[in-house]
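One chain of protein is taken out of this complex; the other chains stay put.
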Amino acid sequence: MPKEINVGLVGYSFMGKAHSHAYRDVEMFFDSGAVPVMKAICGRNEVAVAAAAKKFGWEGYETSWKKLVERDDIDLVDISTPGDSHRDIAVAAAAAGKHIFCEKPLANTLAEAREMLDAVQKAKVKHMVAFNYRRVPAVALARQLIEEGRIGKIYHWRAVYLQDWIMDPNFPLVWRLVKKQAGSGPHGDLNAHIIDLAHYLVGDISDVVGMDTTFIKERPMPEGIDASLGARVGGGRRRMGRVTVDDATLFLARFKNGAIGSFEATRFAGGRRNHNRFEINGSKGSLAFNLEKMNELQFYSRDDEPHMQGFREIVVNEKAHPYIAAWWPPGHIIGWEHTFVHEVHDLLSSIVRGKPVHPDFEDGVRVQAVLEGVSLSAREKRWVKISEL
Amino acid sequence: MPKEINVGLVGYSFMGKAHSHAYRDVEMFFDSGAVPVMKAICGRNEVAVAAAAKKFGWEGYETSWKKLVERDDIDLVDISTPGDSHRDIAVAAAAAGKHIFCEKPLANTLAEAREMLDAVQKAKVKHMVAFNYRRVPAVALARQLIEEGRIGKIYHWRAVYLQDWIMDPNFPLVWRLVKKQAGSGPHGDLNAHIIDLAHYLVGDISDVVGMDTTFIKERPMPEGIDASLGARVGGGRRRMGRVTVDDATLFLARFKNGAIGSFEATRFAGGRRNHNRFEINGSKGSLAFNLEKMNELQFYSRDDEPHMQGFREIVVNEKAHPYIAAWWPPGHIIGWEHTFVHEVHDLLSSIVRGKPVHPDFEDGVRVQAVLEGVSLSAREKRWVKISEL
Amino acid sequence: MPKEINVGLVGYSFMGKAHSHAYRDVEMFFDSGAVPVMKAICGRNEVAVAAAAKKFGWEGYETSWKKLVERDDIDLVDISTPGDSHRDIAVAAAAAGKHIFCEKPLANTLAEAREMLDAVQKAKVKHMVAFNYRRVPAVALARQLIEEGRIGKIYHWRAVYLQDWIMDPNFPLVWRLVKKQAGSGPHGDLNAHIIDLAHYLVGDISDVVGMDTTFIKERPMPEGIDASLGARVGGGRRRMGRVTVDDATLFLARFKNGAIGSFEATRFAGGRRNHNRFEINGSKGSLAFNLEKMNELQFYSRDDEPHMQGFREIVVNEKAHPYIAAWWPPGHIIGWEHTFVHEVHDLLSSIVRGKPVHPDFEDGVRVQAVLEGVSLSAREKRWVKISEL
Partner (left out) sequence: MPKEINVGLVGYSFMGKAHSHAYRDVEMFFDSGAVPVMKAICGRNEVAVAAAAKKFGWEGYETSWKKLVERDDIDLVDISTPGDSHRDIAVAAAAAGKHIFCEKPLANTLAEAREMLDAVQKAKVKHMVAFNYRRVPAVALARQLIEEGRIGKIYHWRAVYLQDWIMDPNFPLVWRLVKKQAGSGPHGDLNAHIIDLAHYLVGDISDVVGMDTTFIKERPMPEGIDASLGARVGGGRRRMGRVTVDDATLFLARFKNGAIGSFEATRFAGGRRNHNRFEINGSKGSLAFNLEKMNELQFYSRDDEPHMQGFREIVVNEKAHPYIAAWWPPGHIIGWEHTFVHEVHDLLSSIVRGKPVHPDFEDGVRVQAVLEGVSLSAREKRWVKISEL
């Protein structure tokens, strides 16, 4: 009989929904050795969180995360809130002896992230950061091919994460555009993902130089937003507020193993809805991936005979591919949300089998260090050595 | 409060799992006005069906479909078995006053299909056939664009459904290769899908001419298969059986509205795992779709200025697109199984609101007539008029 | 020193220009053992042909093809006229002992084509039909891979040749829409190409069943067109004429080697400018090609390891590829007109070295037989055996 693991989830919005779905579905497809019990979801707005609890299938709800993390019947705390609350929740949850699954980026600052890592290590609980793209089957296959030596020594990493949802200057000043809550713009939201993928697929970054920009510096305040966020009365009929995060951040990097790389995150790439694309070139081959076509991996091998060389498009939907045996027959493609099911499966397995799971808070700190290094580089217009942060 | 609709599902294999998942998830994403209650799943092997019931989340199970359809606490019977049992189950379920959701093709023969349609019409129950590809958002968008007049009068339909899972001559003689159970090979399995899509997107077919072939005529018997299926003792060490269905069926068609079309279904297209691709050319534009890239629709408009014309790749993942508002933000793509969630949502809505739902058994009969017309054409090597069947 | 071969070209329009360019350029890139001397170009309109001679680089011109083929200083007659004049020119040229390079289709009827073949065989001159797509490097590579056994026994051929240049109902009744001159519509113009490719890549066709249609039955007469073409006075302000050729022709085929295939040619596929696409599925792999992306060949191999299988996109621009060593470095792609340079190179080599060249008039007759078989099938609504024509 699989062990039951009681889950308490903080957050019921976009990420809260994605995580809820993963707990709801994991048991139907995977044998994790443990099954999650959806005990309680937590949010400050009682009407909204009660509705979410019902819709998503949670047994109950809480309106205070402090209460949630102290409940005896919770084994695992899932933190799916904006970055400004991660540290407090995680530290409290660790102190209460709960395992922790935390959304990315781990925190809004490197110092907070390190504090969180310290807390979970002291408490000896399991900890995982939700860099879910490691668990896209095509990405996991990329890692496998690298480990099998298929692309040899890596020379180049080239990644962009492009979106376009705030291009309209009338798009309001939501929390993701407010530094106090979000920490940063696409840098922490999107570069965080591709930095983690670079760590996963290439290795540690040693030095960075970057730049950022904010194309649209003022935006209309959303209904009901806190005036403390920097609002001012504009000349027009709608109150305007200052955008305090980046609209785009780019950087160049040197890896410890001699590879070089480029990274870009923006919310101003028209037509690119969720375009997380990377390419890796090694001495024996290349790999390319694009999240908008997440069931496909491009692979080029210099080992192919000269007249038959080319990038092959692997539809990563075979039993031979990571995670896929649990799903449908070949070519019956899966979607974005499945990555969370894979995360939950691996986390549950890790808890019940006492094995480590990645990315953990240590990985989260590594990402945070690069994020912070890049921001420092952009501010001071110089190269930054990550090890000196 | 949404109404509860009690479901009994017959079949727990590939399709049974896909349908189970839809019932499990629909409420989390859609407001259908009704929620499904997963009462019982049914299969002949008690150990297997009990395990499936537990894993998929059904309250209980049955080992006799006759018992299932007679249960007072079942409102909706879901038939996810091979085609040879559809007629009997559907007729009995209709007689018992149950709504019916039936896997495709509706039956193994046109006569059976008509009998089923007759039964549900007499019983005045809701009936739906699971041609799930109508509910791929990109396909629903194609229909919407056609209805909006974006491609004008249709000239051409061009569809293939290519797979490759039985190319190995040592692949065994499973039920899908046995006429008695499956009715036909890729013709009923795959052409059925693209015929339904043609009906949905173009209109009724008037005449067909077709051909079929079986490339590999004998295959090893699977473990434990019934000798009555045509097995014979081969010269080698494994018993061989005769393949009694087509490996590939192609046909040409004239539509009632003057359009012309081609169809092909095969299981011998190496590298095409689940390649359901169609293209439509009209007087004002064109549409193209491929199930392996199911979140994309290609659209060409002659209304674009001459120097800016081209097929545009619509990533069908926007709030503006059918079904998508219920899921994730733009570019967070969905998978194959979501089509079943859409079906169940529409079926539940239809039941609770007393509105018709399509494709229904009448649509199923239309597909069956074309399937049968093509088989007749292939056998007698002549054109067949569908209205004369 | 390479031998000089004196060329006389009949036709100075689209094809005349493409052939002229080939003679002009071939020597700069290829060592054919012979170099063409551009002696004379021929056309009925003296002003126009004189201008073409100058622009394309011909030494002189003729206004009568009869005079051209009798000139002592001509070794090779190139026939780049509409199909209704091929037979007469070719028979006369053969009688005069000239080698012949003839545009496709070889003739407007099978009988004419056979007469032409007979003439060149009796005259023992070199003969070649300009099915230029055999000499797209990607197509030549496809043939090479097939010969190397890379895709095994062939099961499927699937080809379409789609264009859209006459979709506007106001497009005038040009010669290509007049049966008397063109023989047929896209059937002879486009299906001819893909039939030849099927012969080249798969083998001989044994049986066909086809259909054709004319979507737009009347069109405005072009300025100055001969009234004998079927013009009538319309109700409106522009004289209308009857379209006497097909707008689209589709057919199914059985090959002698057991493969099956489908073919389609249309001028009503909006957005498809010159979309000659085929796919071949064999027991060991698959190939796919699209003329609009003519520098690319898609190749799938079942020999790849299971987790690394996929269609690879070979950019056919390497020294290792057919014809490419003569051109530019890798990835510096070539264009459509280069296929004619390749043809001329191979034809010149063949003449000077006394070796056969393909496709020759025999290949042209094979294509013509299939074209005629399909037309007969469409007319009589039945299967037609090619060997009985």
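Chains: A, B and C, in written order; residue numbering restarts at 1 for each.
The definition used in the following text is that a residue touches a chain if its C-beta (ideal position, glycine included) is under 8 Å from a C-beta of that chain, and two chains touch if they have at least 3 such contacts.
Remember, predicted model here, so these are calculated numbers, not experimental data.
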item: Among A:64, A:283 or A:387, residue touching the chain not depicted; value: A:283
item: Option from B:141, B:243, B:265 or B:378 whose C-beta touches the chain left out; value: B:141
item: From B:65, B:278 or B:311, residue that would touch the chain that is not displayed; value: B:311
item: Contact residue for the chain not shown (choose from A:51, A:96, A:174 or A:211); value: A:211
item: Contacts of chain A with the absent chain, listed as residue ranges; value: 151, 155-156, 158, 160, 162, 164, 167, 209-211, 213, 215, 248, 250-252, 254, 258, 260, 262, 264, 266, 268-272, 279, 281-286, 300, 302, 309-311, 381-383
item: Residues in chain B touching the chain absent from view; value: 141, 144-145, 150, 297, 299-301, 304, 306-315, 318, 320-321
item: For chain C, the residues touching the chain missing from this view; value: 14, 17-18, 20-21, 24-25, 27-28, 55-57, 163, 165, 272-275, 291-295, 315, 317-318, 327-338
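Operating definition for what follows: only the chains that are shown with their structure count from here on.
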item: Farthest-lying chain, centroid of Cα atoms versus that of chain C; value: A
item: Mean-CA-position distance for chain C and chain B (Å); value: 41
item: Distance from the mean Cα position of chain B to that of chain A, given in whole angstrom; value: 36
item: Residues of chain B engaged with two or more neighbouring chains; value: 272
